[in-house]
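Certain chains of the assembly are absent from this excerpt, and the rest are unmoved.
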Amino acid sequence: MTRICFLNPFGTDDYDGLIAETLTPSLRPGTELEIRHLTNCPRNIDYYVPKHLVEVEILKAVVDAEREGFDAFVIGCCYDPALTQARELTDMPVVGPLEAGVLLSRLFGHRFSVVTDHRKAVPEIEDRVRVYGAEANCRSVSAIDWYVDDMIGDPPRVAREAHARCREVLERDGAECIVLGCTIIAACYEQAVLRGARELTDITIVNPNLMAVKTAELFADLRAVGQYRISRRGYYQQHAQHDAAEAASILELLIPPAPAGSGALR
Amino acid sequence: MTRICFLNPFGTDDYDGLIAETLTPSLRPGTELEIRHLTNCPRNIDYYVPKHLVEVEILKAVVDAEREGFDAFVIGCCYDPALTQARELTDMPVVGPLEAGVLLSRLFGHRFSVVTDHRKAVPEIEDRVRVYGAEANCRSVSAIDWYVDDMIGDPPRVAREAHARCREVLERDGAECIVLGCTIIAACYEQAVLRGARELTDITIVNPNLMAVKTAELFADLRAVGQYRISRRGYYQQHAQHDAAEAASILELLIPPAPAGSGALR
């Protein structure tokens, strides 16, 4: 049994059902997927300041999941928020959907473009693609001008509009596949397809949620047989390699120990 | 049950055991791996001319595997020979170890270098990394100056020398992980580790064979649920989309129909 935690890094449970519905059909036998969301934090992650605060909560959720024995963790937002921080913090494989979607895109087509939600997300995604070293095959990053808050009210329309935009971008850019750059757009699109909208599959649209979950399965396997030997030389070097006491104090600052008798999970 | 064909694209069975031994422990339950090799073709692929002839045989092997119902196919050489041609030819997912190793390397470390067998291989691998759009995160491609023919005589020594070279390259380049750029080096290294040489795991060395087989599992899954929607717009456009009769005649040229009563598989 492989246990994967997929975190919707939003302070609301609004998207949990949509994600569960659209990922479950693609799990392999033996994978158990648990969808979680955050509490006590902003419901949206669109701007840098709320995103930063949300990332603090993501790190807590990662530690929780590791303590609960999950085999891999997906951060369910295409900003890949707190991805590097999380990899520093844990030996449990942590996957970001943008990174997974972008890296695997070449098996779907020669060049990719990204289509995301709104204009604010574009520069951040461009920067992440650049940091991932994948800019050379990326034609562009564009937006459909929707916010996730609004999407949840009409997923079929989001699916249609995203598909139409993807078509335009493919033609304009001479790209061959689109990596959706927003997990909620991707889920709306996938839901429509799974519910029968075959006309939306005439072009190649890569669902980053799916790429992330399948990559999580892959890395959970690697870890199980001792093959996830992540480098701890620099980027993913852990604080305790330099100063274990300091590292412990930071962890305590992040997740204060529960008072005696509180019965809390942590 | 997921059936994966791993082809050693060499005109010899010398490497089959080594590959089987080093991949089997990392398969997930439900994967059946078949190791194949070529016949009637050069035993080595190091130079461009023999490589070109070997690629003709690889394409035949891909068609055979598809006809036999394999779920995915791995071309077991880090030149990723005939990879694009094969993807044009079949809807069965085809995976190259260099491509898989390079694309997934970022989950192992910030920057990678490639260590391959001999000097002849270096420019070809540099070009492939560039074509894959992954040059930005690649520090260098280096060689250990061994030919695969010689490796099979002393795998433990190959493992030690490769490890030593990888160490040097990491230090020199400021890379964080090494993607081995030769499937036989990778198998020698993995064998040594699996047989107990833990001292070789102090640095992060990515085994491209393993990345390829796990990626093959992943894409076999995607295909099984209708999620391997490869783009046929250009790079992977199929001949029959333009001219079905011509495509059929090419296939016949590649694999002449067996004479009546021959009992051949094809």
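Lettered A and B in written order, each chain numbered from 1.
Criterion: a contact is a pair of C-beta atoms (placed from the backbone, for glycine too) under 8 Å apart; a residue touches a chain by one contact, two chains touch by 3 or more.
What you see is a predicted model; the values in this text were computed from it and never measured.
Sequence-identical chains in the complete complex of this entry number 6, based on the file rather than the 2 shown.
The rule we apply is simple: only the chains that are shown with their structure count from here on.
When the CA atoms of subunit A are superposed on subunit B, the rotation angle comes to 180 degrees, reported as a multiple of 5.
Those residues of subunit B that touch subunit A in the shared complex are 25-26, 28-30, 93, 95, 99, 103-104, 106-110, 130, 132-138, 170, 176-177, 201, 203-205, 207, 210, 214-215, 217-219, 221-222, 225, 227, 229-231, 233-236.
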